[in-house]
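A single protein chain has been removed from this complex, and every other one stays in its place.
Moving on, here comes subunit A:
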Amino acid sequence: MKNIKPFRLVAGLGVALGLGLLASAPAQAQATLDAVKKRGKVLCGVSPVAAGFSFADDKGVRRGFDQDVCRAVSAAVFGDPDKVESVPLSTNVRFQGLQSGEVDLLSRQTTWTFSRDNSLGLDFGPIVFYDGQGIMVPAKLNVKSAGELGSAVVCVLPGTTTQQNLEDYFRPRNIKYEAVVFENSDEWRNAYFTGRCDAITTDRSDLASVRAVAPNPKDHVILPETISKEPLAPVVRQNDANWRDIVTWSFFAMVAAEELKITRANVDTFLTSKDPEVQRLLGVSGDLGKMLGLDAKWAYNVIKGVGNYAEMFDRNVGPDTPIGLTRGPNKLWTEGGLLYSPPFR
């Protein structure tokens, strides 16, 4: 230590001082829950804007499906769904935002893929929305399947995977097509409506909302093929199993609630239910909450604050909203869909 150079000493002090001045977010492994509790709110990375999933209402309050996934976590941790601070993250910076500790949880229509899961130091939570890329064409073209789209001009957005999926689907089938890329979703939509393209492609959930705003929605058909799987899931940092469990089971609580027919409105009547699974879920008996490091009524708070899955879906993207999605694969497994919550026991 005697040979310490003055320059290094000064540099070291400078760095230490600099770091001291920076806002520090303790994002150590295993400590996310403690950090969240200490801070008093969940930092949630969301899309700046995605109709139905993350958008701001007239008063600037963020709403949407992705927002509700975060609100469920907040309700589980704090008993209050509104202790969420949304941090808008663009597609390009979303994973860094999570890695650097800027957010505790990323809930922004992120597709769960092998390479993302295994190369980014991140973990994916449960699939909250089963999406897939689809193709929409004007009904007057009389196209019945994607196979008939020879030499079509297709309008695409410069997504991370949209164009790649199109290529992956058409090339092995030897179908020629021309992709026209639009940076802005308004131009992209209008180009299709004005006939600049023969077809338009994006995730099926988005296609439905494009059709919903068409001058005459009946003039457009979404082709039956789903050309890619897009399972959307929340993302957390790796190495914090407890936090990942909280995110995972906050969501499963909503699925289980739908399965058990518990809603926001009737959850209180279920507190006296004789069904042992309901009792465990709502914290009337057992100690599931303690295993997560949360309050015994954590799942009750999720259901009371955000509702069950059906309520969350219908409120944000369901048939009565301008997005107008049907449940499709996002139905419960008992109704022919893919939603399946592991048992609460």
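Going forward, a residue touches a chain if its C-beta (ideal position, glycine included) is under 8 Å from a C-beta of that chain, and two chains touch if they have at least 3 such contacts; residues count from 1.
Rule of thumb we're sticking to: contacts and distances are computed from a predicted model.
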Omitted chain, identified by the protein name its UniProt record gives, among "Cytochrome c oxidase subunit 1", "MaoC family dehydratase", "Protocatechuate 3,4-dioxygenase subunit alpha" or "Amino acid ABC transporter permease": "Amino acid ABC transporter permease"
Contact residue for the chain not shown (choose from A:Lys59, A:Lys218 or A:Lys274): A:Lys59
Contact footprint on subunit A, counting only the chain that is left out: 19, 22-28, 48-52, 55-62, 85-90, 92-93, 96-97, 99-102, 185-186, 189-190, 209, 213, 215, 321-323
